[in-house]
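As you look at this complex, bear in mind that one protein chain is not there, while each of the others sits in place.
For chain A:
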């Protein structure tokens, strides 16, 4: 019986070595350890052994079983890992094939820029305010101190709805509305930014559109100075164009500010060295207009210019957007060709 056991052991170990997959092992297991298996049969026949032999053979039989089981485990693991690696191999993908992109829409580039500007100013403490596209002549011109014979009031410059109503020609009337409301609700000081549509009697060409967009900021408080205005604009320009950009304040004229200035930003192409796009000046022209709010305007809004001062600055958004994205023609902004919109 002892020999039988040892022989069985050798045989089973040999069979196990030949196993190719888990099914083979299972077959071997059943044949050897199963209810009707060879080892089980041997164990069953132990009843015929003598008292002395029984423990010895029993011990041996258990050892054989342990060895076989251990070997079976090792072989199984080997096969499993082999199969796993085979499976992995069969699952290898060409990861350079295209992904399935869920469709993501896009914000219109102009409105994206508009909102970015608003965000910059919100971080700087400006509230976002708005006003109607159809404005009163009073808000758009009169109260902003525009001379009564100013050409911008002409029918050839401004769209009229009635003698007293127009399509706003700039976002500045929102200044008037904001200041009046602040006075009415006792909410001075004011820090506000407004962006929106504006309209002028311009035929459509590569750089003109009868509808365009502006951004406007105002600050009214006690002790606000031109030095503060310069600082705000410096901050804003750096925020918008990065730290490498420099600005230049040139005196200018707007009816609603006094003093007034225009701000040039160093040419984005030559970084201020002078090139053909900036006509050799190193400055890209007229990023924005600004100034200290004209005392007449403050008075028109019910604010005493002896106590309060303020500044305002504004700029066109369309041109900044076009420069930012390299868009050569303003028409593209309003055509809304999906292939255009997809690019931003």
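Here is the rule we go by: contacts are C-beta pairs under 8 Å (C-beta built on N, C-alpha and C of every residue); 3 or more make two chains touch, one makes a residue touch a chain; residues count from 1.
As a working rule, contacts and distances are computed from a predicted model.
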Protein name as given in UniProt for the chain not displayed, "Phenylalanine--tRNA ligase beta subunit", "NADH-quinone oxidoreductase subunit M", "RagB/SusD family nutrient uptake outer membrane protein" or "Xylose transport system permease protein XylH": "Phenylalanine--tRNA ligase beta subunit"
Touch with the missing chain holds, among A:56, A:83, A:133 or A:304, for A:133
Among A:6, A:23 or A:122, which residue is in touch with the absent chain? A:122
Which of these touches the unseen chain: A:12, A:28, A:215 or A:292? A:292
Of the listed residues A:27, A:86, A:150 or A:184, which contacts the missing chain in the full complex? A:150
Listed residues A:11, A:24, A:142 or A:234, member touching the removed chain: A:234
Could you list which residues of chain A touch the chain missing from the display? 102-108, 110-111, 115, 118, 121-130, 132-136, 149-151, 154-156, 159-162, 164-165, 167, 189, 191-193, 197, 199, 201, 203, 210-211, 219, 221, 223-228, 230-232, 234, 248-253, 258-262, 279-281, 292, 294-295, 305, 309, 333-339, 341-342
